[in-house]
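Shown here: the complex without one of its protein chains, the others still in place.
Think of it as A, B, C, D and E in the order they're written, each chain with its own count starting at 1.
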Amino acid sequence: MADVLIALLLLVGAFFGLVGSWGLVRLPQTMQRLHAPTKATTLGVGGVLLASMVYFGWVRGEWSIHELLITLFLFLTAPVSAFMLARAWLHRERGRRRATLPRPGASGVDWGVYQPPPEESGNGVEARR
Amino acid sequence: MEVLFAVLIGALTAAGVYLCCLRQVFPVVLGLSLLSYATNLFVFVAGRLTLGAPPIWEEGVTRFADPLPQALVLTAIVISFGMTALLVVLAIRARFEAGAERSDAPAVTERPEVER
Amino acid sequence: MAHLPVLPVLIPAVIAAVMVALTRQDVVLARVLAFASAAAQLAVAFLLLAAVREGEVLVYRLGDWPVPYGIALVADRLSAAMVLLTAAVGAVLLFHAVCAWDRRGRHFHPLFQFQLMGIHGAFLTGDFFNLFVFFEVMLIASYGLMVHGGGAARLTNAMQYMVVNLIGSTLFLFAVALVYNAAGTLNFADLALRVPTVPASDRGILMAGGVLLCVVFLLKAAVVPLQFWLPGAYGHAPGVAAALFALLSKVGAYALLRFALVGLGWASLTALEPLAWLTLLVGALGVLAAPTLGVLAGFAAIASIGVLFVGLAGAEAARLGAGLYYLVHSTLTGAALFVLADLVRSARRKEGDAVLGGQDFAGRALLGAGFFLTAIAAVGLPPLSGFVGKLALLRSIPLEGGAGAASWAFVLVTSFLLLLGLSRAGSRVFWKTQGDEAVATRGLEAGGVAALALLLAGTFAWSLAAEPALAYFTRAAEALLEPGVYVQAVTGAGVFR
Amino acid sequence: MGASAIVALPLLGAILPPLFARAGRTPALLAALTPSLAALALLWGQGAAVFSGEPVVALAPWVPSLGLEWALRIDGLGFFFASLILAIGVLIFIYSRGYLAGNESLGTFYAYLLLFQGAMLGVVLADNLLLLPVFWELTSLSSFLLIGFWRHLQDGRRGARLALAITGAGGLALLAGLILLGEVAGTYRISELAARREVILAAPLAPVILALILLGAFTKSAQFPFHFWLPHAMAAPTPVSAYLHSATMVKAGLYLLARLWPVFGQTDAWDAWVTGVGAATMLLGAVIAFFKDDLKALLAYSTVSHLGLVTMLLGLGSPTAVFAAMLHILMHATFKAALFMNTGIVDHETGSRDLRRLGGLAKVMPGTAGLGTLAALSMAGVPPLNGFVSKEEMLAEALAIRWGDGWLLWAIVVLATIFSAAYAFRYFSALFFGPLRLPEGRRAHDPPALLWGPPLALVVAVVVLGLWPGLAEPLLVAASASAAGSGRAWPELALWHGFGAPLVVSVAAFVCGAALVWRYPALSRRALAWALPLDGRRMFFAAQTGLARGAHCLVVRLHSGVLGRYVLLLTGVSLVALALGWGMGEGWRPQRPPTPVNGLAVIFVAIALVAIGLVLRWHQERLRAVLLTGAVGLVVSLAFLHASAPDLALTQIAVEAVTTVLLLLTLFFLPQHDAASLPKPRGAAVVAVLAGLVVGLLAWVMMRNEAPTLADYFWSRSVPEGGGSNVVNVILVDFRGYDTYGEITVLGIAGLVIYALLQGMQEGVARKNLHAWRFPFALSATRHPLPFAVTARVMLPFLLTAVVYVFLRGHNAPGGGFIAALLVTLAFLIQYMASGLSWTMQRLRLDAHLWIGMGLLVAGATGMAAMVFGAPFLRSAHGEVPVPGIGPVALASAMGFDLGVLLTVFGAVTLALVQLAFLGRLAGFAPNRTPMDPVRPRPSSEGG
Amino acid sequence: MSVRARLRRWLPHPALSLLLTLTWVALQNEFAAAQWLMGAILGVAIPQLLRPFWPDPPPVRSWRAVLAYAAVVLWDIAKANVQVAGWVLLRRPETLRSTWLVVPLKLRIPEAITLLAGTITMTPGTVSCDLAADGSALLVHCLHTDDAAATVAEIKTRYEARLVRIFGEGEA
Partner (left out) sequence: MIEVAAWVALAAFGLGVLLCAWRLWRGPDLVDRVLAMDTLTVNVIALIVTWGIWQGSSVLFEAALFFAMIGFVSTVAFCRYVLRGQIIE
């Protein structure tokens, strides 16, 4: 029973992990590829970590929730990584893509990557010197 | 496995030496990093390869990796980290005092600007 | 008393740590601590010397672990003398430091203490990986002292010095790995016991490591063709640092002796004789070509290393002993030359330490006299210790065979070249002046002058003390050539006393 | 004792004149005279003993094992020379007082003179073969100071250096010769050498020894072809010339020849070389002297000639020739010193010493003219002056050689005699007689007594010794006896020896000499036409310049400053070393079975190889290169993990992260691309590949090699004696804790140096450049994106919990102080990146220096605690501490040590990173105190 | 000083303290008293030490809402994973209609915004890319959607509304 569960979790993890990496190779646009790591992170690593938990607890009798911590860490950090990567890309592509990018809505407000936050632009301390 | 390690070490060494020959500091720093990987691995494999047997004592276990080279490598890693940090900072300072980032110095027979 | 061998390391280490933690703003307190440390180190070094004078070998097993599993410190005649030399030079240079250098940048005093700690540690350790560690302590402190005060030339040269030494450290580790792989030990004495038992098939690994380690030590010692880093680096370093560095190359020579003669059990280093000649030649020619007094001092240091290795490349105790005697001399003289270059650099506003005539400057006569004496010592003219050193060396080298004659010729001819170079430099800097009125220059740094005077007094005293000193070092050399007592003492060391 | 005092008085007394010079010039003179006169008194006090053939000896050990001892011995020869040195010295001192201008440092001058005097005395009194060169070199050194006394004159400086170089080089040769001589003889006592003559001469090294010693003597005494330094030493103040070149320094070589005459004299090699060189010098010097217009040059070459004369006599091989040599040394000293002083007076009074501008001075300075003329006549060998006496003896000795053996010598001697008469005649006739000629606007008259007194005394001696030469006989006999053996019949000294060949030659010389002077103008034109192009000084300085230039080229080539070349050289040498070392073994075969390969390892190594390749290809794109280097580091860390080194893997990966941050912090301030135009050193690729091959091969060999290790000991003792089951950690904090102590010291120092370096950029050029510097790329607007900042806040407490965990478990499982330190650093680093430097620093209130210092102290104190209990540094203790309600808790003192590690590493790394980040402020980037963009809109308790 | 204030002073974030204690015990994998004690010590000490780093965490109004939210998100992750795997594996990449979405934000609490952005990213198919300079909207990249407005609406109802319930926002 445990064996089946573990094997299943492993296979699920392997499958989604591979799909994530495959997407990284296959998808043509950078922003599309940015979706890859979330896949690998969530079900990919998640599956494997669950498998590990079950394996060590059930099969070897050493219950451990270490893996949960890794999962949590990854869930916590992956969005930030993606956010920063996206911002970096938006910044590098500012010349080409800015026009096609939708605006946030309110007039005069742009995305954070292109516009300083109100407080700072107000007192003019932004940028160098 | 030994061959793989050897190839890795060799490649790291070759690349490290090559980068250290370049005329600016930054590639030299990268070269030294690669060299230090090579060194760490080299010292490590002086204790030979033992797979799946970390030197963490357990009752009844008789197969274990030689812990001594590992301890030596740890020391070496730390030291080389400190050195790298110092070198890059020195590179920055030199760049802003000398006006350019170069790994070359004037030949010793050139008379430097008078300074303290 | 039982802890004597570890104290030379611990005293500067603790004092430096206290300085780092407490005296960041308070230079005066740092100075007080520095002098206290110097006094303590001197006292300990004297006690250590007294303890090993009769040939005892003190073994201090750190953590009480037996050799070769733990690290052992070993004090014998040679290492005790080196420790005393370090403590003495360090103490003398403090005078220079406190009046000029310790305010020109941050953290001078802790770095100075760490430098001494590293040198002491390298001299005292009986373990060649630990030697690596203390080399690094010594080197990183030296980088810090070398860049002290800044300046483009200094920084770029320091960077090269650093890169070269980092590669040297890499080689050191490669060598340690090879030796450990074949011999299974890191201790000099234990290695001495194991080397004969290493099967012929594994000797290649062992010796590849062994010879590579020798190369590393030769690099530190700045023996040709591995001298290239020294003149630029030392020549542009702050004087007080460069003066202290006069010790660093000696550490390389010392380690080479320990490793090759004791660890590997080689009968002698005669193979190095040609390198010693070349070193002498390059150093002497460099003195002729040097554009500044700092670089000149660097080349003079290389030349003195050449002389030193002419001695160390011998197979007879007398010759090694003469070399070791010369080692002390060259440390004092090298330090004096660097201090002098520094004093000139800071006294002459326009020309610095360039080997050029210029306007008269404050303290010219005094510094000129100092240079004259230092040059006498460096060339090896009487009555300073360079003369006795070279005399002892020549007397210990039998003229039979080409090598002996060549050594004589190199020592004498390069002495002549040094004489040319130093007289040329000295007459330009101190004689070729325009106008007799001293123009407004920076004042003379009294502490530097004091350090210079002490160093010169040291070479004079060393010359007078030549007889006992030579006897001492000859016995130390005997222990290197016949390391049985050392090996026995270290490997058979009982529990902690 | 007396002998020592004679040498020591002038040497130690040298400090007196500078002290007394403050009181005035006369006190300075008295201060200089006192030690000299005292020494003279002491010397003459020994006269009785010496003349009775009982040498006075002083002995003290110095380095007996080398044969070097303080051995002085006053015998006849020594007494003779010492008397000359001291007596003429006294006159010179007095003369100098009048000669040196008021603004010149007379005290220093006297000090140098006294040093020189002491050194000279040492040379002639030393009875030790190694002590003699000590004083010998001291004379070279002190004469260097004297010759260069007028340091502002280029001629003075160059002359001094020339003299030092030649005599110093000779001194080195001499030293070598004397060392060998002592070794061959089996004694370093000079006085014992004569008895070992046979042994010495039979030694195979004898020719070498002789050559080296003669080199020393000839250079010092300015013998051909080393004569050229002497005339250039004339740039010295005239008293110096008078002293050094009449009576003392140049005579040191002659003294040495006389001293060693009992050992080497009357051997073929000695006779041939000494006579030959002496005769050649004698002729050459005389001829050149005749054509010199500069009075001092004339006297200088005449000195060369006279030195050659004495040298020749010492080579003739007969004791009577030695006697003649001694005689001439004495006579020459008197008239030549007088002549130099006379020239000095002329120079002093007229401002010139050029014969082309001077003439007829007898009209305005009759006293000077009288003294000069008498001395010059003596130099010419005109009776009844003392020069005649010694010249007669010389001619007698020279002409005593059989014609068949010596016709060339005869010819030389006769020619030289003619020319020496000629230049002597020319000296006084051209200078003092004929129409008065003076440099424009100068008036001249006889000088004050201080200047004419000393030459007068000497001229009196010239006359007295000419009329009654017998007065000097005891002295000369004693001297000759020491040199050539006692109990011989010495020539009777008399003014009149009757008619003989010498007299004929003399008379002929006067006639011919006068004729030469008469025909001087024509001759000099012709002489100028075939003037020897061989100017020794020019050759010397050309050689020196050439040498310096060659040295320069060599040095530049060896120290080019091109780092790449250094690296290649070092690598090349190391490869050679490895090859040499490997060659010392034989027949290595793989001993361990290979470890099976798995596919993942292949994948990762392949990735690493590609990444390495890409780093090489793209290293110019620095940011990309950093990323790829990180990939390589990842693989290395995995390799450790895979090969049973979890601690290493953790450390490597953590260091990797910090290093990446560090490199990025650095790259911000550096160019973003490598400059493409800089050429690589040639051969870099080849050497690098070779190094890679060799290192890879060696690594493979090590892995397949079987040999004993220390592993078993650590494995078995780690738990019972080290108190931890992570053996690597136990080694780090216990077995080899001392390494770790050094290691954290290194890291601490790195932090301090980085701090010092970056703090130093707050001023000077660095600050200016930093301020002018621009980052090449456009920057995004916002700084601290909100999601990142929030996530960082949430993560921090959990990361710190993990830090505690990693730290505490380190002794038993992978982890420990170092890894924990990096982890905590990373945790705060995330905070710094997320919310900025100012905000985080304010909250951390971190004095990294304190952390470093405390860490080192804690680690040290833990180690030293053992010392309190009488155990060695770093002796650990461990055990279980019962805690009520909880049970026993395992504790190891090593944990304290590990805590020190943690503190130091954390402090150092943080210090480095924060300082580096702080540099942006210096570059003009405004600080940002808001921790997230956009700022949370709700009013909050944040301190801002 | 009131008990509550005192408690507040020692336990600035009680939930955090609890979590840390649990984390410690989880890390140790050992449920002995000593570990709970140590965990508790850390749970008190670390938030104390780090108090300035997280000055005023928003109180959670409803822990039940948190659980519900977690369940929804986990389910969405699983669902979206399958869906996106299908796109990546089966569709020709050119046929993917990737678009930018603008999600106007009602949320103002940074923690809540972060959570929303994180959720969006962790459910495959959407990545939150930037925040408006004034924090009023979130920029989301969608790997493939036929109806952008619907996706935005789903985000707002499925996630943002629940977050509003958790943190009690909306009045702002």
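Just so we're on the same page, a contact is a pair of C-beta atoms (placed from the backbone, for glycine too) under 8 Å apart; a residue touches a chain by one contact, two chains touch by 3 or more.
For clarity, every value in this text was computed on a predicted model and none was experimentally measured.
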The complex has one chain that is not drawn here; which of the drawn chains does it touch? A, B, D
Out of D:A269, D:V460, D:A657 or D:L844, which residue would touch the omitted chain in the full complex? D:A657
Looking at the whole complex, which of D:A41, D:A195, D:V576 or D:L623 touches the chain that is not displayed? D:L623
For a quick check of understanding: of D:A163, D:L614 or D:L710, which residue touches the chain that isn't displayed? D:L614
List every residue of subunit D that touches the chain not included in the displayed model. 599-600, 603-604, 607, 610-611, 614, 623-624, 627-628, 630-631, 634, 637-638, 641, 646, 649-650, 653-654, 656-657, 660-661, 664-665, 667-668, 775, 777, 779-780, 783, 788, 802, 806, 813-815, 823, 826, 829-830, 832-833, 836-837, 913-914, 916-917, 920, 925, 928
Contact set of subunit B toward the excluded chain (per top definition): 52, 54, 56
So which bits of subunit A touch the chain we can't see? 3-4, 6-8, 10-11, 13-15, 17-18, 20-22, 24-25, 30, 33-34, 36-37, 40-41, 44-45, 48-49, 51-52, 55-56, 59-60, 62, 64, 66-67, 69-70, 73-74, 77-78, 80-81, 84-85, 87-89, 91-92, 113
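Criterion: only the chains that are shown with their structure count from here on.
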Touching both subunit C and subunit D, which chains are there? B
Most remote chain relative to subunit E, going by C-alpha centroids? D
Taking mean C-alpha coords per chain and comparing to the overall C-alpha mean, nearest is chain C
In whole angstrom, how far does the Cα centroid of subunit A sit from the Cα centroid of subunit E? 13
When the C-alpha atoms of subunit C and subunit E are each averaged to a single point, how far apart are the two points in Å? 62
Shared interface positions of subunit C, touching two or more other chains: 129, 133, 136, 140, 143, 147, 149-150, 152, 160, 163, 167, 174, 177-178, 180-181, 231-232, 286, 289-290
Each of the following residues of subunit A touches two or more other chains, namely 69, 76, 79-80, 83, 87, 112-118
Touching pairs of chains, all of them, please. A-D, A-E, B-C, B-D, C-D, D-E
Per the contact definition, I'd like the list of subunit B residues that touch subunit D in the complex. 1-30, 33-34, 37-38, 40-42, 44-58, 64-68, 70-75, 77-79, 81-86, 88-93, 95-97, 99, 101-110
Show which residues of subunit D lie in contact with subunit E when the two form their complex. 781-782, 785-787, 789-791, 793-794, 796-798, 800-802, 804-805, 831, 840, 842-843, 883, 885-887, 889, 932-934, 936-938, 940-943
Touch list for subunit D against partner subunit A, complex: 778-782, 785, 787-788, 791, 794-795, 798, 802, 923-926, 928, 930, 933-935
